[in-house]
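Take a look at this one; I'll ask things after.
Every protein chain of the complex appears in place save one, which is left out.
For clarity, chains are labelled A and B in written order, and residue numbers in each chain start from 1.
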Amino acid sequence: MGKFLAVTIIVIAIASAIPVVMHTWEPPADISTHGHLIDSQRDDTMIEAGVSFLAAQILLAIFIWQFAGSKREGKRKTFPGGAKGLVGAALVLVGAEVLALGAFGTKAWATVYFTPPKADAMPIQVQAGQFAFYFRYPGPDGKFGPIHPEMINEGTQNLFGLDPEHDVESRDDIVTAEMAIPVNKEIHLLMHAKDVSHSFYVPALRVHQDFVPGLDLSLHFTATQVGKYEIVCSQLCGLGHYNMRAYLEVMSQADFDDWQKKQAAAQ
Amino acid sequence: MHEVSAAPAAHHGPPTTFIRKHVFSTDHKVIGIQYYHLALVAVVVGMVLSWLMRIHLGWTNAAIPGLQALSANGAPGGVMTPEYYLQLMTMHATIMVFFVLTTAPFAAFGNYFLPIQTGAEDMPFPHFNMMSFWVTLTGFLVLVSAFFVSDGPPLAGWTSYAPLSAIGKAAGPGQGAGQVIWATALGIFCVGQLLGALNFISTVLDMRCKGMTLSRLPVSAWAWFITSCMGLTAFAVLMPACILLILDHVAGTSFFIPSGLVINDQLIPHSGGSTLLWQHLFWFFGHPEVYIAIVPGMGIVTHVLVTNMRRPMLSMKAILYSMWALAFLSYMVYGHHMFVSGMNPFSSLVFSFPTLMITIPSTIVVLIWIGSLYGSQLRINTASLFALGFISMFVSGGVSGFFLAQPSIDIMLHATYFVVGHFHMVMGVAAMFGIFSGTYFWFPKMYGRMMDETLGKIHFWLTFVGTYCIFMPFHYLGWAGNVRRYAAFTDDYLKPLIPLHQFISVAALFTGAVQLIFIYNFINSRFRGAPAPPNPWEGTSLEWIMPSPPPWNNFGGKDPVVYHDAEQYGVKTASGADYIMQNSPEQALPGGDGD
Partner (left out) sequence: MSKKHVVLAGAVMLAASAVALAGPAGGTVSGKVTYEGTPAKMKPIDMSKEPSCQKMYTTPPTVETVVTGSGNSLQDVVVYISAGAPDDAAPSTAAVFTQKGCRYIPHILAFQVNQEIKIVNEDQTSHNIHPLPKVNREWNKSQPPGTPPISEKYDKAEFIPVKCNVHPWMHGNFAVLKNSHYAITGDGGAFSLGNLPPGKYTVTAWQESYGDQSQEVTISGSETKTVNFVFKAKPY
């Protein structure tokens, strides 16, 4: 019975590793300028975690195989090095491992969060509400009109609560349900929550940030590949959570200018 | 600590009526069994909910026969609506975390065995102890009542993030009455656990018998003691958080609701609250809570292993210190749940390092377990199989912590199935394996009859393979970016993952069905099992010196005296046994393989 358990553990450990080694299930390919830092940190961690996982499972299996049901034969063998060796190994090896991971990971994190957006980054506002994202471009004046929460009306599609009658800045604002951005241009995303917590998760962009009601946050990123990608909500926001998404269209600058003109005309 | 003489005064007499004996009993053993049965009922409810969820996730538009009877609005024509999925998910998680993973390994086994293992006749506050169970049961009934209010249970998940949880009815079905019921139930539950924790702590500190120094306490008793210390501080934070949440609903306060929120084109009449305040309060409780679920399991597994390896652990001290380190660190790391929540990004780094540090004590414990197997005379029985399965699961679930501890990687994995896989393996399956191990190990003592080992082993094998088939693929899903808490997978990049979800659903239905073997074995053995001897596993701790089941006053009115720690295995004795019980004055002869 013990030998059977040992074999089972090894089979499970190896079977679990196969899809990882084969890259069977992967996230959408990275299209951002910072994503490679996250990906390489993730892959390095996978090597360390994978080795720890396989080593522990195989060692467990070997000892079960060897010692299950064994009878006393003279003096008991003790693991070479005893507890001191194991505790020392855990402290030194695992300690070094996690310190290294933590230190390198900090670099990736800092690149995303501690660098300010460039001065010429393009501002786009995103508002998350149950259960859709809406985007706002400031228009030719470069200014976002103020939000009047009491004027929000989904029936008339006044999604941001704009008051163009009184606010001049609001008159040229462009509101869309799709997020179009020019390729290779830094985007400064201003995040606003309309009702509850949501999240802005774009797997292909390696971007993930919660919307916090009452606290407007910002993000910045640059997309390097033209194409259509998905923005999804990852923070449980209510019954339509699973259906809360928008498309991200990364376009050439010329296509983007056309798109913006077309959207402005439709407003 | 020195030789604390413990002549516990007989603070209550034998129960005379049926009600005092089996219902409103102050006997810690009866209370322990009551907790165990509560956990058993709760786990069946929680598992059925997970079945319904898994069917829905595999086959979203399929009608589930009979589901309409449970909720006509939640399942029109038997097809689960998205909100009903989330409501079942919230109830599944709340029931499992609070009423199974906290009650079974901690409150159930702890109540039964902690006083016995310390050599006490009972806990110091038996009436508080009785109250603890009945308050917890009330909490459970209140929680389940959410199924029967008009809008159903809340849908905000077990973490119930504000403001979704605080705004009320406008935020969605179940967010009115259901959410208030949820917060009330947890508030009540906290009271029960605080009373229990107080009793556990004072039992260990004040009620030990003569010779039972702290260093001679069995490891399981230590684990319950550490857990009580965590419970005392963690539940004391959750309870006020729940009260504030209820006030936001019923008293018009705005602890968690900022101004300017709009739902259904209506301005929410609140202002000045903080969304992140709830997250801080919840996770300050929430992270210790996952250790409250797993540390007793570590204690139980160590206790079962040391008995079945017939040798002491390489270093029991290393295990104890590691458990203390886990308990301490669990308060330093809660922010790793909030890396992308809008907390200052600098804090994320501050929380990241202690989180990574948790790997160290966890690795020490695992290495001591594995290293102690070397050279042991491992006895394979259902209890030890589950204990070994626990180690395997703990490792599998633990290594994914490497990823989640790092904020940079968390950008990809936060709120995905990777997280769900991680905590299900560590605090779900591993903790369940701890509970199963403890059940097969202590059932003879608790019920006076042996469990069927053949059925037990079948149960183990199918559960072990089944749970890996369920929860390992969760990691792959999360790796591919599959967001959790989705009632259906409509995103283009998630559609290719649906076959994997269907595989998981089949595995979950199968593994769930396998648990019927356990329930049959449990009930059948309870009434028809072979009578249990006092010490079926040749253990050394004090529970094995008494008859199975023990009399109402544990040691028959006599106070045991302890001479050894609980690790006297693999020794040479005059009688030829390879172990010396804690209360035996006998000393090991030279020539045992411990020398």
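Going forward, a contact is a pair of C-beta atoms (placed from the backbone, for glycine too) under 8 Å apart; a residue touches a chain by one contact, two chains touch by 3 or more.
Keep in mind that this is a model prediction, so the values were computed, not measured.
Asks: Considering the entire complex, write down the shown chains that touch the omitted one.
Replies: A, B
Asks: Specify the residue from the set A:184, A:218 or A:243 that touches the hidden chain.
Replies: Of the listed residues, the one touching the omitted chain is A:243.
Asks: Which listed residue (A:35, A:129, A:145 or A:213) would be found touching the missing chain in the intact complex?
Replies: Answering carefully, the residue with contact to the hidden chain is A:129.
Asks: With respect to the chain omitted from the figure, which of B:32, B:58, B:105 or B:172 is a touching residue?
Replies: B:172
Asks: So that we can see where the missing chain sits, which residues of chain B does it touch?
Replies: So the residues of chain B touching the missing chain come out as 60-61, 73, 76-77, 79-84, 151, 169, 172-173, 264, 266, 488, 490.
Asks: Identify the residues of chain A touching the omitted chain, counting contacts across the whole complex.
Replies: Interface with the chain not displayed, on the chain A side: 129-133, 154-157, 159, 163-165, 176-178, 238-240, 243-247, 266-267.
Here, only the chains that are shown with their structure count from here on.
Asks: Centre to centre, by mean C-alpha position, how many angstrom separate chain A and chain B?
Replies: The computed centroid separation for chain A versus chain B comes out at 30 Å.
Asks: Touching chain A in the complex: which residues of chain B?
Replies: My answer: residues 81-83, 86, 155-157, 159, 161-164, 167, 171-173, 175, 257-263, 265, 267-268, 273-276, 311, 314-315, 318, 340-342, 345-346, 348-349, 352-353, 356-357, 359-360, 363-364, 366-368, 370-380, 385, 388, 391-392, 395-396, 399-400, 402-403, 405-412, 414-416, 457, 461, 464-465, 468, 472, 476-477, 479-481, 483-493, 497, 500, 570, 578, 593-595.
Asks: Per the contact definition, I'd like the list of chain A residues that touch chain B in the complex.
Replies: It comes out as residues 1-2, 5, 8-9, 12, 16, 19-20, 24-28, 37-38, 41-42, 45-46, 48-50, 52-53, 56-57, 59-60, 63-64, 66-72, 74-79, 82-84, 86-87, 89-91, 94-95, 97-99, 101-102, 105-106, 108-109, 112-114, 129-130, 147, 149-150, 152-155, 161, 193-197, 199, 201, 203, 206-215, 217, 230, 232-243, 245.
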